[in-house]
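In this view, the complex is presented without one of its protein chains, the others remaining in place.
Read from first to last, the chains carry the letters A, B and C; within each, the first residue is number 1.
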Amino acid sequence: MAQEKKIKAGIVGGAGYTGGEMIRILLNHPDVTVSFVHSRSNAGNPLYAVHADLLGETDLLFTGELSNDVDVVFLCLGHGESVKFMESADLAAHIKVIDLSQDFRLGEMVKGRTFVYGLPEMQRDVIRTAQNVANPGCFATAIQLGLLPLAANGLLTDVHTTGITGSTGAGQKLQSTSHFTWRANNISTYKVLDHQHLREIRRSLQQLQPGFSGEVNFVPVRGDYPRGIWITSYLKSDLSLADAVKLYKDYYDGHPFTHVSEKQIDLKQVVNTNKCIIQLEKIGDRLVIHSIEDNLLKGASGQAVQNMNLMCGLDETAGLKLKSIVF
Amino acid sequence: MAQEKKIKAGIVGGAGYTGGEMIRILLNHPDVTVSFVHSRSNAGNPLYAVHADLLGETDLLFTGELSNDVDVVFLCLGHGESVKFMESADLAAHIKVIDLSQDFRLGEMVKGRTFVYGLPEMQRDVIRTAQNVANPGCFATAIQLGLLPLAANGLLTDVHTTGITGSTGAGQKLQSTSHFTWRANNISTYKVLDHQHLREIRRSLQQLQPGFSGEVNFVPVRGDYPRGIWITSYLKSDLSLADAVKLYKDYYDGHPFTHVSEKQIDLKQVVNTNKCIIQLEKIGDRLVIHSIEDNLLKGASGQAVQNMNLMCGLDETAGLKLKSIVF
Amino acid sequence: MAQEKKIKAGIVGGAGYTGGEMIRILLNHPDVTVSFVHSRSNAGNPLYAVHADLLGETDLLFTGELSNDVDVVFLCLGHGESVKFMESADLAAHIKVIDLSQDFRLGEMVKGRTFVYGLPEMQRDVIRTAQNVANPGCFATAIQLGLLPLAANGLLTDVHTTGITGSTGAGQKLQSTSHFTWRANNISTYKVLDHQHLREIRRSLQQLQPGFSGEVNFVPVRGDYPRGIWITSYLKSDLSLADAVKLYKDYYDGHPFTHVSEKQIDLKQVVNTNKCIIQLEKIGDRLVIHSIEDNLLKGASGQAVQNMNLMCGLDETAGLKLKSIVF
Partner (left out) sequence: MAQEKKIKAGIVGGAGYTGGEMIRILLNHPDVTVSFVHSRSNAGNPLYAVHADLLGETDLLFTGELSNDVDVVFLCLGHGESVKFMESADLAAHIKVIDLSQDFRLGEMVKGRTFVYGLPEMQRDVIRTAQNVANPGCFATAIQLGLLPLAANGLLTDVHTTGITGSTGAGQKLQSTSHFTWRANNISTYKVLDHQHLREIRRSLQQLQPGFSGEVNFVPVRGDYPRGIWITSYLKSDLSLADAVKLYKDYYDGHPFTHVSEKQIDLKQVVNTNKCIIQLEKIGDRLVIHSIEDNLLKGASGQAVQNMNLMCGLDETAGLKLKSIVF
């Protein structure tokens, strides 16, 4: 894409974690210009006053004003805030909207805009023509990527899932469960068997495997590290390991960010990238699926850019060839 | 107990992690004298040459010789090493043996010695009269403490368990999965649905609930912290939360180290103590049991001392009132 | 000491970190009864409602009332709060006071009470007869223990010190620099060359080496772990390494918690104990002194109990034989 035709992007809620990641990705995106970064509380301040790592990379300031001279807007707002924003803001009809909250993931509408669920590995072609996309939840992304190939082949049975998340999943708000002294070297759980992402997960699984009424048991765990989600799911299955691996490789063939590993995986393979890596095991009659992602990237801002790339006709990987932290 | 009648204890395999913890506990135990700490490779060196934190606490040296002038011997050896030791060593018949390996947990015998499974919360009275005790595995202890009250009341159904362990569970051997650069901020799994502790767990559960043939699905996770085990198990149950809490509190009534919390728990409540804390939740028809312990204490050396206290007629908590690290 | 003559202790400010550590130590202290734990905001709640690790160890409640039926009171209050408390509270004259704040460390008086600086390795005999003790600061303790033998021999020259502290040093208040996501894997400094502990340090050094007017340059660093202080100081010195080691060993001879290591040390040797370990190196004409402690124990509550032991005629180590966390 030639320089003069760069996509103009606006970011709403640019002072939070996902907003910061959005800025970091878009500043280096070859086909995008960041037109504005909106934050009421930080208007007038340079971006690096909040995102200190951006010192030396941009002199852009936060703004309290919205502009309609953009092609796409990313909403990096809290749950419940996106719908309020959409109801009150005067957004021009031509602007594509990508929302990172959970406000529109179950097919909710606002001001005549319908949102498409933005999981490219499930429905890339639908996203390509979408005007509005609801970006999936972080846990929901990793869990679904572990289950989609089975659902697409009608092979889902009762699922048992453990998910461990880094502290960035809880955002930047100061709270006792994100106090360093408490969380370091500590483990705890929350919303056990009752996490809100189960709704969007179940919706996707039933879309792919109509009539699926099995259980999805999900134990979310607070990990003592900042970034990344580890998922282990298991279920009864007749598939051999070889057949399961083939099924998964076939399903993800052509998807640039989701890969099947035939070796033992570990979380840091994907931290600070937009990738999801999956590993399968078969023990007795149970198929085990491990899937890993960076919760802020493939689980949030990275996938949002992936969706933008699809919606805008760009290379799906543009701006997303990110160097892993590895260690 | 008066000073002149102190129990004389020997430690075999005193240079490893569980051996070190045994020394730390016994040095401060009011009713015990450490008679010898055996380590072939460190014979002649002061204990603090290996366990550097002991500087200033003892001038005891490792020895390569065994003495029969002891009341009890703790075997802190690797799996497979305890049985070899027992076969080759000339241990006087009066000496009580407490083995921390998995060599005798399933009822194995050696040289006419039969080993009792050393889980006090399951069979304290049997341990009180035992001559030889096989100390339970770390994961096995925490998982069983989460399930015993159900099994004792015939209420077990298929169990789904996740367990997260600190790096000390893997011992002091240098290996890639315990390299700091790799393990920091990382998550991985191992022996999924196939961990060796399932054998002793199943044996105990069937002892309490004869005929139990349900599943025990166990996903072991490598955590990125040194100490502690977090267990979450869930199963179908008709019990209300209140009834389940009562069942657990009744079962553990009088057991000084295992407690039921009615608040959300977190792992660091028990780190560096001999305690196990349990928390219950009921979501729909599923009962959730969280149980936590320090893998080196209640999961190894602390429980071994608890067993010794029982076997020697001491207060069950003697030497085990340990200050939690908390943070 | 016989049971009937136990020391009765009260704790004011029992809901904070140092208050919690005080409770943990005193509950297991053989010669002390905890008479009350005062906390205005938590009055009526069980201790374990705040200090969750105490579940199963005590049913004591926080109280909002003070009692004069105690022998000693520990003030675990914020800086500036202790002086306010002393001015407003009606404390009986017979009660010994040990204050953990910095309010009385420079010889301040309140209501006719004079405070003795509570560093046993400097002036144990003075503490033994003191009615009121100002417990030293955490950094101040570790830095001074590294320098006292030199000062006592008039050998101090300009000092260059780096100190790294765990996050517990900043207390339990939620703030951006103790947010887990921020602090994990992070390093930063604060109050560089300008830390308030320099005042009490300089006062002690001049007491031992009258006329000392050299520099004490101190760089405080925020470490990414919860507990422990690492100090490295260096200065020009004519002493050989052997002479320096002898000087330090002689100085600390008979002091049960401070030890000189002739091997390389690491912080975790002392975490969760009341010890300070010192290691010396000589490089060219510079003497290097490393000293380590647990900031909440030897650097706060542990040393406070050590002072109480001295003031009350107990064994200096009573209640303080704490098991190291090691790992």
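One rule holds for everything that comes next: a residue touches a chain if its C-beta (ideal position, glycine included) is under 8 Å from a C-beta of that chain, and two chains touch if they have at least 3 such contacts.
Small disclaimer: the values here were computed from a predicted structure and weren't measured.
Peer 1: What chains on display are touched by the one that is not shown?
Peer 2: Hidden chain, whole complex, touched shown chains: A, B, C.
Peer 1: Based on the whole complex, identify which of C:G56, C:G223 or C:G299 touches the chain you can't see.
Peer 2: C:G223
Peer 1: Could you tell which one of A:Q269, A:S291 or A:N309 touches the chain left off the display?
Peer 2: Looking across A:Q269, A:S291 or A:N309, the contact with the absent chain belongs to A:Q269.
Peer 1: For the chain not shown, which residue from C:L147, C:L267 or C:A300 touches it across the whole complex?
Peer 2: Candidates C:L147, C:L267 or C:A300; residue touching the omitted chain: C:L267.
Peer 1: In the full complex, which of C:N42, C:T63, C:S82 or C:T181 touches the chain missing from this view?
Peer 2: Reading the full complex, the residue touching the unseen chain is C:T181.
Peer 1: On chain A, where is the contact patch with the chain that was removed from view?
Peer 2: 17, 20-21, 24-25, 28, 49, 51-56, 166-168, 184-185, 226-227, 256-257, 259, 261, 263, 265-266, 268-273, 275, 277, 296, 321-327
Peer 1: Determine and list the chain B residues touching the chain excluded from the picture.
Peer 2: With respect to the unshown chain, the touching residues of chain B are 17, 166-168, 170, 172, 174-176, 178-185, 224-226.
Peer 1: Considering the whole complex, not just the chains shown, which residues of chain C touch the missing one?
Peer 2: Interface with the chain not displayed, on the chain C side: 160, 162, 164, 166, 181-182, 184-190, 192-194, 217, 219, 221, 223-228, 230, 232, 234, 264-268, 271, 281, 283-284, 286, 288, 290, 292, 327.
Following the convention adopted for this analysis, only the chains that are shown with their structure count from here on.
Peer 1: Using mean CA coordinates as chain centres, what's the gap between chain A and chain B in Å?
Peer 2: A distance of 41 Å separates the two centres.
Peer 1: What whole-Å value do you get for the distance between chain B and chain C if each is reduced to the mean of its CA atoms?
Peer 2: 33
Peer 1: Show the residues in chain A shared as contacts by 2 or more other chains, in ascending order.
Peer 2: Within chain A, residues 166, 181-182, 184-185, 224-226 contact more than one other chain.
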